[in-house]
Every structure is written in structure tokens, then in C-alpha cells.
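Removed from the display is one protein chain of the complex; every other protein chain stays in position.
Should a chain be cited, it is by its letter among A and B, assigned in written order, with residues numbered from 1 in that chain.
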Amino acid sequence: MTGLEIGVASIVAMLVLIYIGMYVPIVLALISFVGVWIAKDNVNIAVSLLWLASAKTVGNFLFGVIPLFVLMGLLVSAAGMGKDTYDIAHSFLYRVRGGLGMATVVANAIFAAITGVSIASATVFSRISVPEMLRYGYKGRFAVGTVAGSSVLGMLIPPSILLIIYALIAEESVGDLFIAGVGPGLVLTAAYCALIAIMAYGFPNSVAVPETFTDKPGEDDHTLSGRELFSKGFPIFVLIMVVLGGIYAGFYTPTEAGAAGAFVAFLFALARRTLTWRRLWDILVETGHISATLLFLIIAASMYSRMLGITGLPTQLGDWIGGLDASFGLLLFMYVVIVLVLGTIIDSVSIMLITVPLFLVVLAPFDVDLVWFGIVTIIAVEIGLLTPPLGLAVYVIKSSLDRDDISLADIFIGAAPFALTMLLVLILIILVPDISLFLVELRRSLI
Amino acid sequence: MLRRLFDLIVVVANGAASGWIFVMMALITTDIFLRFVFGAPISGVTEIVEISIVIIVYLQLTHTLKVGRMTRSDALYSTILRRFPPVGHVMGIIFSLAGIGLMVAIVKGGWPKWIQAYEGGHFIGNAGVFTFPEWPQRLILVIGCSMLAIQFALMALDNIRGLMGKPPLEHEEAVDVEVAVIEEALK
Partner (left out) sequence: ASAQQTINLTAISGYPPPATWIGALVDAYIPAVDAQLAKTGNFKINWNRGISGQIVKPRGELEGVETGLGDLGVIVTAFHADKVPLYDVSFKTPFVSNDIELISRVTQKMVDTFPQYNDVWLKNFNQVALAPTGAVDNYMLWSAKPITSIDQVKGLKVGAAGPNLPWVTAIGAAGVQTNLADAYNSLNTGIYEAMIVWRQGAGAFKLCEPAPFAYDATLGGVNGFSLNFNSDVWDGLPDEVKKAMRDSTPAWVAENVKRVNDGATSGVARCEAEFGTKVTTASVEERNQWAQALPPLGKQWAEARNKAGQPGTEILKAWMDEMRAANQPIARHWDRE
């Protein structure tokens, strides 16, 4: 079988097996094992693939962000700070129809400044926003969809693990890429709020039960007093300074920022007396469960992408594209389509490692701004967090919520309008490079 | 009896890894603090974190599977299990067999590698700066995957019991042991 045949067959097999309920990492491992066995006609090499991926995928300092940011996320919610972010956003937005959804989006945009991984955003807000939205009569699908959609802001607005990884592949400045993420992050935030407004006014039944939007005289007043605003806002501000300030003006890497952030959140939780020994232990066990699940998923996804590499699919693809002699517009279109398709089945980092070097070669003659190309890449890759069958943000929400009444399918369906909005924003970012580059140019002109 | 022992091992491994995450956070924070205030970083933190991640995953994974937190899309499966229990149990057995097979493959691949690392004295880090032997994390990978294989086998056993109309063994006991161990740890 050629790489292409194995690739196609593996996708079909993956869809079937995941759908009938086999554990996702087991599906990926099984398909990888069989794929290598077929490609190499040697079972020992297939065994080696499983072991090598198991032993050598996550043993990297960078992956420390996962347990640490998950821990920070859980401690932040234990200290009530995620809820505070949410209350602040809510106090400005509760009068608007769909305001709870918008508050979730805005709170995510703020929270994005203290997290580098969307996983953390998804964890925190599935625990804070979803119950709140359900309480006010919002539909489950809309609630989880909003959380899933807005969690991608976590890796678009700096700090961002994905931007760092892109910078490494493309040999671009991490600082430039971080700054370039700000504009598109704000545009996406605005686009999500617009989407929610359109849904709430145009299709209210898709958002909440009818009673939620009928004006009631005794509606709760969510406006915060100045004092409340300060007491809720100050710890968040401190955490942003510790995490983001620490990375920028300060003193450490994203992984260390995760640890420092978790520690500060721990102190706040202690100070607010919201943490008992038992609660702390539960949080640690929970951190472990979420981290182990995600890391094992990353390991299994890595088995799969390594298997594809062994079948020669990326090389075949590269040769084919290189031989096309296509225009820049067509190449960029193909790039985005390939990233989106890969995004349905493999993890963000693997997609970037496979496609970016390939297209850097292909696009080299066109004198592309690689910072802008990076932002295009990140958004395209992040759409994959929301698309089935493998949508990491969706899985995270499913595992953080741990509720039987909200299925994986519900979350994917709820996230679909947000994925579509991302696609529109992606097109806008492609057509108007200045959204990404404005601040970068400004910074470059200041030096 | 053996089953209770296995449950206990799973819970203890899970607890150890959970506690280790907190230690890791404290270690990195201390490192930042010492570096920032005294210009004296702790050497080897990077390596310790790199090793820790691997160890945490494989110590925790079995418990994650046991308590039903491993990622899956079970809408269709649980419907089948409810409506056509025999079909569901057979599917469950097949899923578990796949899990066992893959874990056995990883153990087969990993066994010579941990021995190689042990006998060759391989290490992580840089000689003269900070080094840590490579074999413990490789051994833990083998142990973790063996535990996963056993857990899958126990789940398959429950499916077989289900086919014969008997209740599963898995849940009640596991919860008891877990509570007991946690309460022990909290004393």
C-alpha cells in the first residue's frame, strides 16, 4: 500500500472505531501499529514505534505546561478567580441578550493573557461558565460550544505554546509572533461576540429557553461596585503580571510561568480560605487525571503522525505540491485546506511540524512575511481543536465537565458555529495582513 | 485478594503521581525564586521536570482508565450496551483486547530498552552539571503499561461476567480502596 492509501484507510478506520466507542488513544495506537506493520512489513518496527512514541514524546520541559497550567486552572477556580473574571465580564455584559455567552468570550480573552494553552482555558471555563449558563436557562450545546470556541483564544492571544513552536520551526522571533497574535485575538473576540448577538437575537431558541430572554422586572442586577471590582479584579491582575509579565519583562519560560501562576493561585486560594487539605488533594488527583488523559492522547496522536511519516505520505505530498508550479494564492489555499483536514484528526503541534517546513520550502520564492504566515497557521491549526473526530478542546471540556447529559457530539455541534466564525476570521486575517502586522511594524519602527 | 492488591497499587501510584505534581510546582517556583533573588538557580530542574512528566503519565494512566476518564466517545456504545447487552459486552471485550495487545507490545518494546539504559549507565542531563539515570523512567513506562494491560483484562472480565448475567466486580471495591487510601494519606 502507498502512503496515500494507508492514510485514507487509516482515517476511515479511525472514524469508525472512535464512533463505536473505543478509547481514542487506543484507536490511534492501534491504527498506527497496523499502519507501520503494513508499510514496513515488519512487526518489530511497529512495536518499536509504539515504544518510541510512548517513551519520547512528552519527556520535554515544554510539556510541563500541561500539568502546571491545568493545576493553575484548577487552583484558580478553587480560589474563585475564574469566576471573578467571569463576574467582571458579566457585570458589563449582563444586560445584553446572550450576555452570559459574551462574558464567557471576554473572560476567556482576559484569561488568555495568563495561559499559554487552550486546554487550561477550556478546563477553567467549562467549570465556571457552563453551570452558570445552564442555571440561567441557556442550552447545553450553546454553553459548551461557547466555552470550546472561546478557549482557542488562549493560544492566539500571547503567551502561546503554539506561537512558540511555530517560531522555532520558522526561525522567527517569538516576541514578534506574540505581538502579532494580539490583533487577531481581539478581532476573533469581537467576531465571537457578534456571532453570539446574531444567535441570541436571530435564533434565540438555539441559545436558551424562551424565558431567559423575556424581560422580567425582578432580574438580578450583576453590576459590581467599585470595591467589588477591585477585590475581584486585583488578584487577576496580579496573576496576569506574574504569568505574562513574568514571560515578557520578567524572568521565565512558559512552563515556569505555569508553575509560578499555580503557586500564586495556590496562595490566593489559601488566603481566601477556600482550600482544605482534602480539597487540595482532590485538585491534585484531578490535575493528574486531566494531564494523564491529555498527555496520553498527545502520545497516541504522535504515534499516528509518526506512522504517516513512515508511510511517506508527507514526502509524497511535498513532491506533488512542489511539482505543481502553482500561484501563491493557490498554494496558500491548499495550505489552509491541508491544515484544516489534518486538524480533524491530528494534534496541533504535529500538524505544524509536518506542514510548516513543507510549505516554507514551497512558499520561499514568494517572499512571504513569516510572522503573518505564522498567525494564519495558528488560526488554521486551532480550528482543528474544534473539529471532529479529534478535537482536543472538545475532549478537554468533556473530561473536565464529567457530566453524562452532555455528550461529545453535543460539544462538537455547539462548537461548530464558532469554528465557522474562526474560518471567516482566518479569511479576513489572510486578506488583511495588517491586522497581524500593525503592532509588529510599530515595534520594528521603534527599535 | 490479588484484585484488591492490584487496586491498592493503582491507587497508590495515582496518589504518588498526584503529589509529585505539587512537588514539581514547588520545585520550579523555588528555582525561579532562587535565581531571581540570589542569582543561584537549582541545577537539573529542567531534567527533573522532563523525567517527571513521563513518570506522572504512566503512574496515573491506569487509575484514569479505572475511573472512566480515558478519552472516548461512548454515546453509541452505551446505547448498545443498554439495548443489546450481549453485543455491547462483546464490543467491550474487543476494545479491552485491543488495549491489552497494544500495552503488551509497548512492554515488549520497552523491556529491553530499560535494561539497556540500566546496564549502559545511560543518563539524562550533562556530565559535570546535572545527571540522572535514564532507567527509572523507562522501567516506570514498562510498569505503567503492564498495569494498564491488567486493568483492561479486568474490564474484559467484567464484560465476560456480563455475558453470563453476573454483576461487574470493578466499581464498588475500587471506590472503597480509593477512599481508604485517600483518608490514610490525609491523616
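A few comments on the model shown:
The criterion applied here is as follows: a residue touches a chain if its C-beta (ideal position, glycine included) is under 8 Å from a C-beta of that chain, and two chains touch if they have at least 3 such contacts.
Small disclaimer: the values here were computed from a predicted structure and weren't measured.
When you scan A:Gly137, A:Pro204, A:Gly233 or A:Gly309 for touch with the missing chain, the hit is A:Gly309. Touch with the chain omitted from the figure is made, among A:Ile169, A:Leu270, A:Leu363 or A:Ala416, by A:Ile169.
Screening B:Gly68, B:Pro86, B:Gly121 or B:Pro168 against the full complex identifies B:Gly121 as the residue touching the chain left out.
Listed for chain A, the residues touching the missing chain in the whole complex are 40, 42, 44-45, 48-49, 51-52, 56-57, 60, 164, 167-169, 171-175, 246-253, 305-306, 308-310, 312, 314-315, 318, 353-354, 356-358, 360-361, 447. Not every partner is drawn; the one left out touches chain B at residues 35, 39-41, 43, 46, 109, 113, 116, 120-131, 134.
Here is the rule we use: only the chains that are shown with their structure count from here on.
Centroids of chain A and chain B (each the mean of its C-alpha atoms) stand 25 Å apart.
Contacts from chain B toward chain A in the complex involve residues 14-15, 17-19, 21-22, 24-26, 28-29, 31-32, 35-36, 46, 49-54, 56-57, 60-61, 63-65, 67, 69-78, 80, 91, 95, 98-99, 102, 105-106, 108-110, 113, 137-138, 141, 145, 182, 185-186. The touching residues of chain A, counted against chain B in their complex, run 18-26, 29-30, 33, 46-48, 50-52, 54-55, 58-61, 63-64, 66-68, 71, 251-252, 255-256, 259-260, 262-263, 266, 277-278, 280-281, 284-285, 287-293, 295-297, 299, 389, 395, 398-399, 402, 407-409.
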